[in-house]
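All protein chains but one are shown at their positions in the complex.
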Amino acid sequence: MTSDDVVRGLLDREAIVAVCVRYATALDSRDWPLLRTCFQPDVVGEYEGIGTLDGVDAIESVCRGALEPLDASQHLLGNHVVEVTGDDAVHSCQLHAQHVRAGAEGGDLYVVAGSYTDRLRRTPDGWRITHRRLAVTWTDGNPAVLQA
Amino acid sequence: MTSDDVVRGLLDREAIVAVCVRYATALDSRDWPLLRTCFQPDVVGEYEGIGTLDGVDAIESVCRGALEPLDASQHLLGNHVVEVTGDDAVHSCQLHAQHVRAGAEGGDLYVVAGSYTDRLRRTPDGWRITHRRLAVTWTDGNPAVLQA
Partner (left out) sequence: MTSDDVVRGLLDREAIVAVCVRYATALDSRDWPLLRTCFQPDVVGEYEGIGTLDGVDAIESVCRGALEPLDASQHLLGNHVVEVTGDDAVHSCQLHAQHVRAGAEGGDLYVVAGSYTDRLRRTPDGWRITHRRLAVTWTDGNPAVLQA
């Protein structure tokens, strides 16, 4: 590989991680227009415990429904793995998603932890997620926090 | 952009994340000289629940007061976002700060979770934080751990 190809590879990796961090930022700041910039319009989401979500409207709707009733949330990410093949990429990471609703009967906190496994495509607007799978590894706290 | 500019951008990003990781390392190892290397002397800290801290002496003093009575602490970081403009930069990340004091009445652990939002400046000694805001998203465990 020439050095330019290597540098492009590093930039791709950084840009792909940045999309996945932006998703977390969008959720935790309730910034739905920002959330949409993470996805291709025809994205498919397979969210464990929720089901299959067809298209960015469906993903936005489910996220709003889950998070808007809350006082706060925090999606902490780590363990990013990126593999790029031309204009396609796969990415995975681990997450701790904390959900906060003060006064919820049974406790204010509910954490859902697991992994995202993504496919992304390079577009004229940058890398976009075309497929996202959320797998849940463990939960802790009060599930009623999410059932407002 | 030429390739050299791109590479410089990647190095800047890495160096800025490294400063913020060094802050966590310094806190958790009680290495106060190391802590000071993260900041410009006239740094301003706005720490939710603590107040405005003017200058690196004030930040060191508050951190020492909070952490030296503890048996251990762990500041786990993720979701780093960096934007560089010339010799200035902004950075944000998410954190889980666990605090441990064995035998504290009500439990040994108290976690404070939230985000850092920083401004940094490029100096002859490397990137330094000039403004740091700590926002708290949620806490869990026994607050008395921090009230030794």
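Lettered A and B in written order, each chain numbered from 1.
Please note the rule applied: a contact is a pair of C-beta atoms (placed from the backbone, for glycine too) under 8 Å apart; a residue touches a chain by one contact, two chains touch by 3 or more.
Please read all numbers here as calculations on a predicted model, not as lab measurements.
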Hidden partner chain, touching residue among A:13, A:75 or A:128: A:13
Touch with the omitted chain, as defined above, among B:34, B:76 or B:90: B:76
Residue among A:61, A:79, A:123 or A:147 touching the omitted chain: A:79
Those residues of chain A which, in the complete complex, touch the missing chain: 3, 6-7, 10, 13, 76, 78-81, 94, 96, 113-115, 137-138, 140
On chain B, residues whose C-beta touches the chain left out of the figure: 3-4, 7, 10-11, 14, 18, 21, 24-25, 28, 72-78, 96, 98, 100, 108-109
